[in-house]
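Input: one structure, supplied below.
One chain of protein is taken out of this complex; the other chains stay put.
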Amino acid sequence: MEAEAFDVAALAPLGFVAIGALVTLMLEVVLSRRAFVGEGVDPETRLVARARIGIVLAFASSAAIVLAMYAAIYQFELGFETAFGPGRPMLQLDALSTFATALIGLGALLSVWLSITYLPALRINHGEYYALLLLSTAGMFVLVSAVDLISLYLGLELTSLPIYALAGFNRRRLRSNEAALKYFLMGAVASAVLLYGMALLYGATGHTDFTGISQGFAGGGGLALSGLALVIAGLAFKVSVVPFHQWTPDVYEGAPTSVTAFMAVTVKTAGFVVLMRFLVLALPEMGEKVSVLLGVLAGLSMLIGNLMAVVQDNVKRMLAYSAVAHAGYLMVGFAAGTPEAWTAVLFYLFVYLFMTVGVFCVVIALAQGGREWDSIEDFAGLASQRPALAAVMTLFLLSLAGIPGTAGFMAKFYLVVAAVDAGQIALVLILVGTSMVSFFYYLRLPVVMYMQKRRQDPDAETSSSEIVVLALCAAAILYFAFFAQADPFGTGVRALDVAGRAADFLH
Amino acid sequence: MLGPYVDAYLISWVVFLPLASGLLLLVANSVAGFLLRSNGLPKVVWQVIAMSSTSLTFVASLFGLWGRFDPEETGYQLVERVAWLPDYGIHYFVGVDGISLVLVLLTSFLMPVVLLASWNEIDRWSRSYLFFMLALETAMLGTFVSLNLFQFYVLWEVMMIPMLFIIGIWGGPRRIYAATKFFLFTVSGSLLMLVALVIVYRMNFEQGGALNFDLVRFVGHAPVPGVPLLDTVIPATTESGAPWWQTQLWLFGAFALAFGIKVPMVPFHTWLPDAHVEAPTGGSVILAGVLLKMGAYGFLRFALPLFPDAALAWAPWMTGLALVGIVYGSLVAMVQRDVKKLVAYSSIAHLGFVMLGVFALNLQGVTGAVLQMVNHGLATGALFVLVGFIYARRRTREIADFGGLARPMPVFAALLGFVVMASIGLPGLGGFVGEFLILLGSFGADPWAAVIATTGVVLAAAYMLWMYRRVVFGPLDKPENRGLIDLDLRERVAVGLLALPIVWIGVNPSPLLRRIEPSVSILLQEMELRRSHDEIPSAFEARSQELP
Amino acid sequence: MSFEMFLFYAFAFLAVFSAVAMIGFVRHIVAAAMSLVVTMVSLAGIYVLMHAELIAAIQILVYAGAIVVLFLFVIMLLDLRDGGLGPAARGQNLVKAVGVGGTVTIGTLVVASVSGVFSVNPLVESLPEGFGEHRALGIALFTDYALAVELVGLVLLASIVGAVILAKRKID
Partner (left out) sequence: MSIPIEHVISLSALLFVIGVVGALTRRNLIVILMSIELMLNAANLALVGFNRVWSVTAEGAARYDGQVFALMVIAVAAAEVAVGLGILLSLIRNRDSLNVDDASLLRW
């Protein structure tokens, strides 16, 4: 492959968030210097000062992310298409990578907004939070454009290391420590497995870039196949597909909720996009075997995710298993492996972002007094006290369940159409059957919110940043429920077409 | 000024008017509070808004739809079609034929009556209640007029959400259980239908058709009368070499599950008594009056015409289930001690009649089934309304707690007697015509089925009259019953409004039949045309050439 | 057997032996860390044999010099009285047994498949001049792989920030 001239502009999104991370680090130091002269400041003043600094940092990070998203969208509109690196292509700039970059940027942006009032509420308002979040976002930007095993591995580590730290960010809370530990240990093992798989692929094909691997892969052979299996296993861990999902419930529950929201949407997006690119570029004629393997993973994830979610009493845990189930739905698209399926997967990820951020935002809006209100009983009678919050929560849950009238249904619908088209009837039936199971647990929250009496009376209020996030997510879910493919406001953008353009990266 | 728009989009106006006023209700309180500087307006304001919008909807459907509907013309009328998700062949596509017309009228008629009847029943969150009722009306009307499979599915599922909340928030003591059960049964049942829809859609495409979810082929401005539904050739069995999931037998099964749960047919009926007993009066009436009709309507509109071979193959089984429903429903109704539960089980029996008529697959049977849907909606609705009135006075529905109500409440007794007669199918009232046609059709299809069904008629008379006797006659031995106040004007008007069409249909059913029959006969022709005899592929080609 | 081969097997034995010792039968955690050092150094020796001098040097610098020291530092910080290891690998339940078995199987598969694969691409006997020396590798690093080096910089930054915030003694 002829390497293109190294175009620094192509790195703009990555550059913006990386610089943003450095700026927030510096800013925190400078601002806290000014705020805490001397040790004699009383704790109350310190807290207030911290909260103010946190807002400044959040704005700085938002600015960095918005710039990155703007750059990505600009690149997408212009239809850039280069594989680049200073010498040999490491990253690929194309519709898929810019689409995913914008999507991940959106997830990161919403997570930053979620954190503004949540961090002070849990008393973990430290500037490093935003820097870590931005660094992880940078890692995902690398991940979604990686066309080489080396950049894939580095992107993965850059994504994961900050999240390990973020998961343990609530240092006073044992649960948070343990979540971080568990995520770290299992993640490190998974990435070692992935690395070993990469080494084997390299050995079998003599290349580390995806196209080189696809040329060398011809015919497979035991070495290449076992390498492939290990790589898929390593990536499956990141997107929490059964049987590599064991970390999910504990980490979702233990990590601070804003971190959970962040990783639930962005890591999943990045992981699925890189898996997609790897499968399509490195295995152009994805064999029957790989399809069957992915199908088995999909079926297991749907079954186990949905069944386990039914018995959970903690909302975050339940959502973790539901995340496993959704990973299974997405894997159905992977098993189908047609261009329509890739489009459906990307659209699903897009919609999934709003539903998931929205749901976790409601959990965050309930947090107060340094404690999370995340057991199902904590939601009882919410509708009588905070009706708007209960209403949007119901909307998000219905969307996750895939009830018509929500964007979640459209996403599932496109997936089903693509899978039927590819003849994956067995998987579609599993999808449908497990969706029936999922109604049980998604329905529980609306039922307790609307039909039971309020037990506790926290007088928390939804902060304005949370209102913005909730309104945005709810509006998006309603809008894309009806206009996934239409353009009633004449913006010239139709969501499904955008996803289709992004999925068309192979030609 | 709006005239031309109203003309061109008549159905949409009817369908979306309730939802629009419902949304108005949601925002109105804050707006009014802001403008008038008050803490919201009294409940009666919201009730008046809801009442007037539903009444307007009824008037519009009566004069607009019924008035402009041309009984001479077969096929769909007043059609509207707007691109929605065009790349997937999904359109906002509505239109009415005789079958949907009467059901639309039934729905829009019941809604204001229900609101009137349950005027004082809801005492908390009444604005939300009215919103859910209005949203429910839009969803129901939209389902009846949908001519696009996808749109139908979406509305079909969306319909359950308001009902879930109506039962779950304003229902009786076991409301959470009942609401959840109702929702899970009906929503999960339809998921397989979605898969079947998608499969049919793909098959249509693979056979060279467009990517299309429209039920009828759309030519020019309006669908040509009698045009085939979706030009797809669906093999009857796997013998043609098709994979199992592309055969009519399986696809029909998926549809039948969704519709059968909704009807409800017997093995899937268990959600119904719970939902009815726990629901507030308004919910019960709508549930019995309209929602149950959705299942039978779905069979007529979608399952039969799309899968005629499978419908024939399944017909004996479905007839059997319908008969089981009739007999079982009647027998269980007989031993009920709770009036509402009794009415709920009688609904199962009545819907068994409807399904019997549908699967007679002949003109009398199907016409009778459609007519019976209307009758059942009116009569059972009135029964639930009356039960609601008595429950509001005594806070009990146990038959044993009553007795001798004729003395303190003569008007109530008279109206209940009338409605019971209507429900039994007394000649001269609506129920008689429908049941008679069904039995006639069923006799033509299978005499034995008609014979068994007749026992259902007898049983219905037995349990209804027995209930009536125990509630209204006999000694007035309970002291609580002595001081009961008779129905007031509002209540009399509500029941009277329901009684009016019952008499009208009984005396003069021909305006209804004149509109239902042509549509039914087209439907049956359609089925015959699409039967996959061996020459079907050539017939398919011929049809494709016929149409541009 | 050439001297080179002898050295390879010697290093290989040392590496495997100390690795097994680390996870298997040392009693004190410091001894485990020392076993890790031995493995690392043996691997460095093997790298030299395979014309990867720079890697060998870095292996010793980073692993023996930095990583294991970090381990020892933490061990010291924790002040473990009993060596902290407890009874050697006890009670493996079914899941773990399956996991281990699966991995061993994969390993065996790999080994078995190795011989077949390399018949198509035999070992290159005549390596280019100066293969694996610091100069050649350095040039490759800062031309073809410059982007990767930048990314590693970010990874290290992230880990520093993360480690500091997690391990800092006092936070408010």
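A, B and C label the chains in the order they appear, each numbered from 1.
Please note the rule applied: a residue touches a chain if its C-beta (ideal position, glycine included) is under 8 Å from a C-beta of that chain, and two chains touch if they have at least 3 such contacts.
None of these values were measured; they are calculated from a predicted model.
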**Request:** Could you list, sorted by label, every displayed chain in contact with the chain left out?
**Result:** A, C
**Asked** Among A:185, A:292, A:311 or A:475, which one is in touch with the chain left out?
**Response** A:185
**Prompt:** If you put the missing chain back, which residues of chain C would it touch?
**Reply:** 2, 4-5, 8, 12, 15-16, 19-20, 22-23, 29, 32-33, 36, 39-40, 43, 46-47, 49-52, 54-55, 58-59, 62-63, 66-67, 70-71, 74-75, 77-78, 80, 84-86, 89-90, 92, 96, 99-100, 103-104, 107, 110-111, 114-115, 118, 121, 123-125, 127-128, 131-132, 136-137, 140-141, 144-145, 148, 152, 155-156, 158-160, 162-167
**Item:** For chain A, residues in touch with the removed chain
**Value:** 149-150, 153-154, 157, 161, 164-165, 168, 171-175, 177-182, 184-185, 188-189, 192-193, 195-196, 198-200, 202-203, 206-208, 246, 249-250, 253-254
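The rule is simple: only the chains that are shown with their structure count from here on.
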**Complete:** Per mean C-alpha coordinates, the chain lying farthest from chain A is B
**Item:** By number of C-beta contact pairs, the top two chains
**Value:** A-C
**Prompt:** Which whole number of Å gives the spacing of the CA centres of chain A and chain B?
**Reply:** 43
**Rounded Å distance, chain B centre to chain C centre (Cα mean)** = 71
**Complete:** Contacts from chain C onto chain A in the complex sit at residues 106, 109-110, 112-114, 116-117, 121, 143-148, 151-152, 154-155, 157-159, 161-166, 171-172
**Item:** Of all residues in chain A, those that touch chain B in their complex
**Value:** 398, 403-405, 409, 413, 416-417, 420-421, 425, 428-429, 432-433, 435-436, 439-440, 443, 446-447, 450-452, 482, 484-486, 496
**Asked** Taking the complex as given, what residues does chain B use to touch chain A?
**Response** 83-88, 153-158, 161, 164-165, 168-169, 175-176, 179-180, 183-184, 187-188, 191-192, 194-195, 198-199, 201-202, 243, 245
